[in-house]
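Complex shown without one protein chain; remaining protein chains in place.
Naming follows writing order (A, B and C), and every chain is counted from residue 1.
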Amino acid sequence: MNADTILDMQKISKHFGGVIALHEVDFSCRVNEIHCIAGENGAGKSTLLKIISGLLSADHGQMFLHGKEVQFKSPHEAQKHGIAMVYQELTLIPELTVEENIFLNIEPKNRFSIIDRKKVSAQLAHLMQEYDIELAPKAVVKTLSIAQQQMTEILKILVRNPNIIILDEPTSALAQGEVEKLFHIMRTMKERGKTLLFISHRLDEIFSITDRVTVLKDSRLVGTYETKDLDHGKLIRAMVGRSLTSIFPKPNEIDIERTVFAVESFSVGNKVKDVSFSVYHGEVVGIAGLQGHGQTELLNGIAALMSHTVGKIFINGEQVVANTPWDAIRAGIALVPVDRKTEGLLLELSVKDNLALASLDKRKNSLFLDRKAERSFAKEMVGRLSIKCAGEQVAVKNLSGGNQQKVVLGKELGIEPKVLLFNEPTRGIDIEAKSEFYAIMRKLTSEGVGIIVVSSDLMEVIGICDRVIVLYEGKVSGILAKEEMSEESIMRCAVGLG
Amino acid sequence: MNQRIKRVNIQQMMQRNTHVMYMYLFLLVMVIVSGVLDPDFLSVRNINNLILSSLPIFIVSCAQMIILLMGDIDLSLGSIIGLVNVVFVMLMRPDQPFGYVTALLVALAVGTLCGFVNGFLITKLRLPSVIVTIATSNVFGGLALFACPVPGGKVHNLFSRFVMGRQGFPFPIVLMVITLVTIYLLTSRSTFGMKVRAVGGNQFAAYTTGISIARIKLTAYCLAGFLASLSAIFLTSQMRCSDATVGNSFTVNSLTVAVVGGTALSGSVGGVSGVIGGSFIIMIINNILNLINVSSFYQYVIQGLVLIFALAISSKRKK
Amino acid sequence: MELKHRNMLVQKISGSNYLVGIVLLLMLVGAQIIIPGFLGIRNVGNILKVASFIGIAAIGQTLAILIGGIDMSISNVITLVNIVTAQMMVGDNANIPLTMIVILCIGVVVGCINAFGITYFKIPPIVMTIGMGTVLQGIALLYSKGAPKGNAAPLLRHLVNEPKVFGFTTWVVVFWVVLAALVIVVLRMTAFGRRVFAIGNNRTTARFSGIRINQIIFTCYILSGVFAAITGVILTGYTGTASAEAGAQYSMNSIVAVVVGGTAITGGRGGYGGTILGVIILTILNNILTVMNIPISGVMIAQGLIIIVMVYVYGKEKAKTW
Partner (left out) sequence: MNKKLLMVMVLLFASVALVSAAGQKDAGSVSDRGTVEVFGGEFSVSGGPYTVALSNYSVGNSWRMQMVAEFENACEELKALGVVDKYYVTNSNGDIAKQISDVRDLITKGVDIIAITCASGSALTDVVDQAMEEGIKVVSFDNYLVYDDGQVHETARTGVKQEEFGRIWAEWLVEQLNGKGDIILLQGMVGASGGLQRWAGAEEVFKNYPGIKILGEGYGDWDYAKGKIIAEQLIAAHGSNIDGVWSQGGAMTQGAIEAFNERGLKMVPMTGEANNGMLKAWVANRDKGFTSVAPDSPSYVSVEALKLGMKAAEGMDVAGYHAFPLQVVTEENLDQYVKPNLPDSFWVFTNLTDDQVAELFSR
């Protein structure tokens, strides 16, 4: 162990139910470094950091801080040891002000236990000056932009003066200028002698700011590298470990004479502005962009889940008017939503009930549901999508993520869709399930279903999509054909430079 | 700090308080209309009456507000008032010079204990606050009715006269001011208040910030119970007897007052400055109905409608 | 893991209503010991009669709770309808048709307003229905000028009170049985029923699955209003007159029955079958308590405790903000 090692973790394992999230991972970081944890979706990066921050506890393994073994029962305990984390989930109270959020639970008090507002203002002003951050202290957090909220989170961490600062995908929602700003702050932190751990998917970022990179793959450690010893190719190989093309099926023939689906001048509130595109027969169209630039709203808008939508939708050349989700489904628009647990599934109910849910009216004899038809439909879907379950009567909450996602897809297939919208279709599912999913998508396109995929995983976008539409601030900032796609080209559009 | 940020600061503070400002505007209109409808309305005696009758609902609405700030709801406050009223009168020794001391202490303890029971069931058994407080409301109300099936009993005369401000010392006004200031400091200027709001706004955030959600909830429910018993003691001094059902209307009224006063059912938002205005609005409605000799039956219709309208308006505002 | 295992066991037991069945059996035995002649045919008929009142009101409560709501205005609908019925019927069969039309309108309108506030203004169901209840209470007082008067039509009284069916029970019980069968079938075997459960389980998923949520919520609250109104009519037939407190206990009673019957208070799990058992248990319990001369306060305490225990045993429901 090096003298300047601040945190050392040995053989850390963690599983959730039957799913292994981390398997005997060793990890260490030094004083005064910026250390990136890299890896594919579901590689276990967040789990590792959450164990460090005390939000999760490891099943096995040891953790040493300054050479002393520690075990954190809560994030608060970790904070007391000088470790603080900015989570991907919002940890601000939306209705409170910036100032109140930053000083939550550590407010300076006068001798009557009343919060000393002068001291609060002074401390905050000092801190903002030190890190060159500009925010209105009295602004209510819910009125702030995502970047401003993130600044608030960072200030909330800084005011607690930790030694180790963990940032979980801090840049995924930021535009280019904001990323620069964040990096400036991170470098300042490093100058102040702090250790920064952060997760990023973007190779450019990793090379521009980190000192070291630790790569995880399939819940295991691949290795820890000095950034200066790496290049793009080496890093990708370490992260993916195989050629990208192997899990993606071959593209179909695309028939540009047949437009399966099209939107014209489509707007959703002020989130999506004047978007037009079409999907041809046999094609998978991707929608990319930074988090919060309208991708989800676009999909939900098409599926009529949002109000205040303007624009025209065409299916197979015919205009469709859908004001409610119900209309959209009847018109043949199906959506696999971003969060299968809260939006896609009824976790307590059985596989069969979930599969049947979106298309109940299709299997009725007069008044009553036709149970026989329901069962045979469920059986058919389980077979067609090779859903692994102990039977279609099992509650979906007992299925693995990949199989749950297949149930969501099966449910949507039940309505015999003409166009299928996927929002982050493979988030948190394993490689095998991913490749099965891609195969199903391809098969569906060859059957004439139009497919639109929103994904923040650029490798996925490049791998599966025939064309990608990049959104920036709700507008189309670029349409890239298969051969034009690269992480760089997509990112350029995503930050508005397309 | 630069000018832009200062402007944003001021803007935001204004925005945060619009609801309360509109409410006070409404209150002002009500006062003027009432004064025109009936000149007696603005007499010193009537204003005094208003303070006396608003005080119990004001105190218990503070309790409801604290619970609402946590994103919970307390439907047992009315029953706690009934139970404390009964206990207080039962233990009262009107014939002894200090015959109210034990009763006072036990009454406050009983109210706090009721709050503790709510908090315990909600935090330790992880049950939703709505269903717990509906159930405990029945239990507390049942206990009160069991101990005192029909109104009766006596209250220590001197104590009651003192509390009602009939001994030369304006106790009701002092109590109102003390409650107002204390609850303001507690909910808007203390760490406790911030923690309560944090629990109501985002439990994950509260947890990662090191706030013990269970402890805050338990404390808040105890505090709510304590305030309810304070309200009950004042009410009892006013009515000078026990009546197990006396608190029944307070559950709905406390909700109405809190919501009219700008407290959000979704948590985090609200303050005592709104609650005091809200309680005056509700009491003036009752008062003016009496003064202009209109059937008190309208009271229920109006109160229910006020509650629903206030909620509808605040939900529209949120959109 | 061990804890989790135990919970699953508890769930398994409760899920299949065994527990309720056992409790019911124990209560029957206890009642027979405490009240001689309890299981006599006339008395059973009598108990079913009283149970049918709560039973019919609890249909609406079951629906409201299944979709993740609650209806606290049931009490006040019953009281209002009781007063309106007696006052409109004034003891004359000829007035029955008009009265029934008005009564059903009351139920529908109340349900609509509740559902409107809940869906359109997003007011939490508990607060919306409490507020609505307060309004109805005022309307009842205004309508009756505080003193309810009038009486039920003889035909209504006959249908509710005369044990003419199979020699031991009344037409109201038959009506209840038919309704119960209908409700169970609708909940279990129709798309509507499936959608009710879907909404109660997860509103977002239901919406994403193209279920017309507002339509289902409106239907459930309207049905709740209508069944409460019907209960009010039946109660008028039972008492013959009107009283300002006629429905007072029904919101609570129906919630207790639903919860005891194994329906999750957070919605999405359970059904009317369990509620029926809950209703019968509750009626017998009330019967025993009254015979033992335990005043209403005792009943209230018992109900409160039953709710807490049942909610705890049945679900370890996740705390949910309404």
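We adopt the following convention: contacts are C-beta pairs under 8 Å (C-beta built on N, C-alpha and C of every residue); 3 or more make two chains touch, one makes a residue touch a chain.
Everything numeric in this text was worked out from a predicted model, so none of it was measured.
Participant: Quick one: which shown chains sit in contact with the chain that's not drawn?
Facilitator: Visible chains that the missing one touches: B, C.
Participant: In the whole complex, not just what's shown, which of B:M239, B:I285 or B:A312 touches the removed chain?
Facilitator: Answering carefully, the residue with contact to the hidden chain is B:M239.
Participant: Please pick, from B:Q15, B:T102, B:Q167 or B:N290, the residue that touches the omitted chain in the full complex.
Facilitator: B:N290
Participant: So which bits of chain B touch the chain we can't see?
Facilitator: 40, 43, 45-46, 49, 52-53, 56, 94, 148-155, 157, 160-161, 164, 166, 235, 238-241, 243, 245-246, 249, 286-287, 290-291, 293-297
Participant: Over the whole complex, note the residues of chain C touching the chain we left out.
Facilitator: 35-38, 40, 42-43, 46, 50, 87, 90, 141, 145-147, 149-151, 161-163, 235, 238-241, 243-246, 287, 290-291, 293, 295-296
Operating definition for what follows: only the chains that are shown with their structure count from here on.
Participant: Select the category (line, ring, star, complete, other) that matches the graph of chains linked by touching.
Facilitator: complete
Participant: Going by the contact definition above, tell me which chain pair has the most C-beta pairs touching.
Facilitator: Most contacting pair of chains: B-C.
Participant: Round to the nearest whole Å and give the separation of the Cα centres of chain A and chain C.
Facilitator: 45
Participant: How many angstrom lie between the CA centroids of chain B and chain C, rounded to a whole number?
Facilitator: 31
Participant: Could you say which residues in chain C touch two or more other chains, in rising order?
Facilitator: none
Participant: Which parts of chain A, given as residue numbers and ranges, touch two or more other chains?
Facilitator: Touching at least two other chains: none.
Participant: Which of the residues in chain A end up touching chain C in this complex?
Facilitator: The contact residues of chain A facing chain C are 303, 305, 324-326, 328-330, 335, 337, 342-349, 353, 356-358, 360-361, 364, 367-369, 371, 411, 415.
Participant: Can you check the complex and tell me which residues of chain C touch chain B?
Facilitator: Going by the criterion above, the answer is residues 70, 117, 121-124, 126-128, 130-139, 141-142, 145-146, 252, 255, 259, 265-266, 295-305, 307-308, 311-312, 316-322.
Participant: Can you check the complex and tell me which residues of chain B touch chain C?
Facilitator: For chain B paired with chain C, touching residues are 71-73, 75, 121-122, 125-132, 134-146, 149, 244, 252, 255-256, 259, 265-267, 295, 297-305, 307-308, 311-312, 315-316.
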